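Yeah, one chain of the complex is gone here, protein chain that is, but the others are all in their spots.
Every chain is named by a letter (A, B and C) in the order it is written, and numbering of its residues begins at 1.
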Amino acid sequence: MKIEKEKLLWMYRTMVQIRVFEERIGSEFAAGKIPGFVHLSSGQEANAVGVCANLRIDDYITSNHRGHGHLIAKGLPLDTMTAEIFGKKTGVNKGKAGSQHLTDMAVGCLGAEGIQGTPVPVAVGAALSAKLRGSDQVAVAFIGDGTLNTGRFHEGLNLAAAWKLPFICYCENNTWAESTNIYDVTALTDISQRAMGYGIPGVAVDGNDVFAVYEAVHEAVARAKKGEGPTFIEGRTCRRHGHFEGDGHLYRSQEDKDECLKKDPIPRFRKKLIEMGTMTEAEADQIEREVKEEMEKAVKFAEESPFPEPEEVYTDEFA
Amino acid sequence: MKIEKEKLLWMYRTMVQIRVFEERIGSEFAAGKIPGFVHLSSGQEANAVGVCANLRIDDYITSNHRGHGHLIAKGLPLDTMTAEIFGKKTGVNKGKAGSQHLTDMAVGCLGAEGIQGTPVPVAVGAALSAKLRGSDQVAVAFIGDGTLNTGRFHEGLNLAAAWKLPFICYCENNTWAESTNIYDVTALTDISQRAMGYGIPGVAVDGNDVFAVYEAVHEAVARAKKGEGPTFIEGRTCRRHGHFEGDGHLYRSQEDKDECLKKDPIPRFRKKLIEMGTMTEAEADQIEREVKEEMEKAVKFAEESPFPEPEEVYTDEFA
Amino acid sequence: MEVSEITYLQAIHDAIDEELARDDKVFVFGEDIRQWGAPLGEMKGLFKKYGPNRVLDTPISETAMIGAAIGSAATGLRPVVQIMFAEFLSVCWSDIFNAMCKPRYMSGGKIMFPVTILSYCGAGISAAGEHSGCLDGMEMSIPGLKIVAPSTPYDAKGLIKSAIREDNPVQVFYHKKLILGGLKGEVPEKEYTIPLGKADVKRRGSDVTVVATMLMAHRALAAAEKLKARGIDIEVIDPRSLAPLDKETIFKSLEKTGKLVIMVEEPKAGSSASEIAAVVAEEAFDLLKAPIKRVCAPDTAIPFTPALEKVWMPDEDNLIKAVTEIM
Partner (left out) sequence: MEVSEITYLQAIHDAIDEELARDDKVFVFGEDIRQWGAPLGEMKGLFKKYGPNRVLDTPISETAMIGAAIGSAATGLRPVVQIMFAEFLSVCWSDIFNAMCKPRYMSGGKIMFPVTILSYCGAGISAAGEHSGCLDGMEMSIPGLKIVAPSTPYDAKGLIKSAIREDNPVQVFYHKKLILGGLKGEVPEKEYTIPLGKADVKRRGSDVTVVATMLMAHRALAAAEKLKARGIDIEVIDPRSLAPLDKETIFKSLEKTGKLVIMVEEPKAGSSASEIAAVVAEEAFDLLKAPIKRVCAPDTAIPFTPALEKVWMPDEDNLIKAVTEIM
């Protein structure tokens, strides 16, 4: 599949953005600068980017606790996002959401949900809306493998299938849900098989290969726009960090962790783009420098921003 | 498959019992003698009986709103059941349950549930218990086709599959959930395909043929007892009555209704048993007479029983 | 003003019908709407009139239904979702509590969900333990949710129309016994709405303030006549909205009576009566001359048999007793 140069470069930059963002958030968290919990998506960047490279700004996504990457790929700026995660007034959600509930309709993000499974029916609702309004928008729910066992996944997927909605369920299968391996809590060996219970296509792709992700989603989007209904895509990927920062993921074998480091999607994509002549080593380095600078600014912005005033606790409950 | 004569006769008698019971409950309801709502299972008898003919009294079932047949087949006596449906003190549940929540642990009935889907995880829990206690009991959840779209079905089935529990999900596919056709609210044309999403066998049988049901369940029970895990069985059947008594089922085509009457499992089984020499016409007639008499007595018992005393409203909340 | 007499059922129907006609962003979905017009028939004819893009039948998937409402509301539509029996709300409780009612706040105002949920509630028809409940008090524990519970055709129509126009999630309860009992009442022929959060004094009186909702409002009015014969004059206030609650109307009445009985069709613990009592005991204590009585159901499930269901449900006698005790 041919992807324009501009888009390829956007994809590369965005993957780097996510990695830089996540690693920096991780170190800021370790330094005690971030309250609460953070779940990082380092290593899973090809999924967020491969999906969102197929979406317009007015397409919809829902996301989960490991959502930073999805939101960056969908267009949320690093600065207000960082400020949000720092709990600052200038955060995209005024510090009320934090890492786990980032939401911005301006870029089509209906919200990151902390209750596993919820992203599915909510995105299905957005897809329904697109269909009823006669628009050609699509909606994507990002979920993890653990979420496949929630009732909401089932009800949402069935509804989307029955109504042939322009919906994609994108499952990042990093094989772990907290400390629990997906293959210990289902009887499936091939997760994408779950789609068969709904009569819709179930596709498995290498979730560390952004091209593979891009192509699968491209097809799913085309299918959605043709009114042929939803697609379930399993992106086989892995988690470089623990479940949340502070989790030593001792439940994983060293081999599992080492394997994951080796599968890093970013050097792989970089190499490919250079081979393809899309960019040079120097250009790639330049992108990385720019992104780091951007993140530096974002952290500075967040640090220098004030916390919200106490009165803010009473606002925004109702429209 | 060879079934002993005694069991065959029990199966025939039980199917007749269910039909006689349901039709009589229907006419008592029409006569204003029964409070609330009743959902009759006339036409679906081969399912309840084909399943329960494979169960011991200490095996477990859960049931749904259309549960009379399941409970009769599991061994609940007609008299205390009728009294229950009449709301009487002598009812199996003192009149507190009514038609929709019949429960009796003495015969392994963990309860008929009014919230669609609930029978699945509850029966899965009983199967878990059987496994943990090292018993060879099995648990069956009776559900309807509409229930396949509930989150509870999904979570229960996945759990049973993951844990390889001695569990059977028996779905009576009468194609209707109230006024909604199952094929309008899923994208499946073959309901038993839903099992594929869990990595367990999905079997479709003619739910109007008690032999077919018996055999499929027989195999599922054997599989369960061998520790191989759950089976999903779809019994393709049909509803002779409306959703509940009083529903004119105008949403069904006349053809659909006529077809259903023609598929009556009872004359079919009767004919077969006579052909097989298991019983004679006269014996069959005798069984029918006996059952009618039994039901007559049950109704008399219910009618003559008192309502519970007002103080009963305050009892039984806690063990 | 031209008025006509219509049933509670018709009022519900007309409210939805008029809002569907008025605003093409409004659509309605749920189980068994297309053919049945919903189980009790309040949506009869709507599918025929508005077609499959405005009136949709769903599978038995309450969590997906609320999800669909949330997602479509956030993206420009105004969904009206029928979650049949009030108990079924518990099936999608997280979806209502977490996914629908929190993000407005959590997002710092970056999203809004104009969703209306319609549900049947109430006992008295032997629908047994899972199809007879009122969950008003339980839902009052959910921040971000508005709750209305109309007792008359007039209130039903006016409140449902307001609910559909509201930019926040609103739960509408209607009582099965008022539908099946064929309750009638006068309704203006001209369009009208009733603001959420405005109580209605259904009967003026000076001795005791009785706050009662839905079926209980009718029982309170009936009890009022009997109490009058005994020389006790009760004021009957129907809050109509439980959230927001019109405290002022209750406090104003208490200035006159100093005595409060709250009558609702829920188990007492954690009921809407408890919340109303707590508000009064906190904010209008000085007006009180007697204990606040709650006339509620026992803290049990709801029994099937009419012999017990009747005892379970609060009735005129329970109210008369409570009122008399504080006279």
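Methods note: a contact is a pair of C-beta atoms (placed from the backbone, for glycine too) under 8 Å apart; a residue touches a chain by one contact, two chains touch by 3 or more.
Since the model is a prediction, treat every value here as computed from it, not as a measurement.
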**Message:** With the missing chain put back, one of B:Y12, B:Y60 or B:Y214 would touch it. Which one?
**Reply:** B:Y60
**Fill in**
Which of B:N64, B:T118, B:N149 or B:N208 touches the missing chain? It is B:T118
**Complete:** Given A:G50, A:G69 or A:G114, the residue that touches the chain left out of view is A:G114
**Complete:** Where chain B meets the left-out chain, the residues are 60, 62, 91-97, 101, 103-106, 110-111, 113-115, 117-118, 120-130, 132-133, 139, 151-152, 155-156, 158-159, 162-163, 315-319
**Request:** Quickly run down the residues of chain A that touch the omitted chain.
**Result:** 35-37, 87-88, 91, 95-101, 113-117, 146-147, 149-151, 177-180, 184-186, 250-251, 307-308, 310, 312-314, 316-317
**Request:** Determine and list the chain C residues touching the chain excluded from the picture.
**Result:** 87-88, 90-91, 93-94, 97-98, 101-102, 105-106, 128-130, 135, 137-144, 243, 266-267, 269-271, 273-275, 277-283, 285-286, 288, 290-294, 298-301, 303-304
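Following the convention adopted for this analysis, only the chains that are shown with their structure count from here on.
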**Request:** Taking each chain's centre as the mean of its C-alpha atoms, give the chain farthest from chain C.
**Result:** A
**Fill in**
Between the Cα centroids of chain A and chain C the separation in whole angstrom comes to 40
**Request:** Please list all residues of chain B that touch 2 or more other chains.
**Result:** 149-151, 184-186
**Prompt:** Which residues of chain C are in contact with two or more other chains?
**Reply:** 58-59, 61-63
